[in-house]
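My questions will all concern the structure given below.
A single protein chain has been omitted from the complex, and every remaining protein chain is retained in its original position.
Letters A, B and C mark the chains in the order given here, with residues in each chain numbered from 1 onward.
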């Protein structure tokens, strides 16, 4: 993800933009998460309307969330690859210690 | 991110696990987002307690959110690189059309 | 709030409706919270566009969140007045024990 982080950072610098404040980015994350929630209720929820474009919409909402995370990471000089590796590592490590970790 | 998506998918398959349902993953995303929110209020908010470990904690919370997105993407066979590229593209494209898009 | 809880419950019964599942209501809460987040970024955030209708919009978003909480409470037979009293009590009690609890 380093590539994306750098690309966005350069774009901001070239255009003289500032990132939003962490609280503003967080509010944006909440908003984008809420749009994903609406979509999931739409696809799987009480109205269960099957939609041929659902996968594309999911891709879009997830991409928007990723984008807010790239912004937040750039503000704090955080390496997203490292962050993700660690979180995956926790799951794999945690579950190695169980006899049966499946559902 | 394809590497991470495949790694997790193989791990699940090898261990005979199933991903959670989309609603369960969404609830998890809400939970992880909430932990990030608490941390941001802690770092920048009313209590403004500067903490030397704050960057590491942010990395961890962001990593956990990324992890839930990898799960959700894998359930739906979504390519996260493509998703992120599109969302970045929207910002760059959208802002190209403005005279002054900075804050 | 008991009045509202009963009113909604009767309305559902009279019409033979079922409440959504807790996961579906939670997703709805995420969605409504996200709309509130968008509004707060709109009013106070990077774009700081003052809007004469902002108060009315805030009222609407907060009302929608309250509505999802009434549904969730009714599903679980929870008394919202009691719930709120306890949460206010925690704050008042917690802060009584501090010398200076203001920001």
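Please note the rule applied: contacts are C-beta pairs under 8 Å (C-beta built on N, C-alpha and C of every residue); 3 or more make two chains touch, one makes a residue touch a chain.
Since the model is a prediction, treat every value here as computed from it, not as a measurement.
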Chain C residues touching the omitted chain (full complex): 1, 4, 7-8, 11, 15-18, 20-23, 26, 29-30, 33, 36-37, 40, 43-45, 55, 58-60, 62-67, 69-70, 72-73, 76-80, 82-88, 91-92, 95, 101-103
Chain A residues that touch the omitted chain in the full complex: 23-24, 26-27, 30, 46, 103
Touch residues of chain B, complete complex, unshown partner: 20, 24, 27-28, 30-35, 37-38, 40-41, 45-46
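Note that only the chains that are shown with their structure count from here on.
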Averaged-CA centre spacing for the pair chain C and chain B, given as whole angstrom: 25
Chain A-chain B separation of Cα centroids, rounded to whole Å: 3
Set of chain A residues in contact with two or more other chains: 20, 30, 33, 37, 40, 45
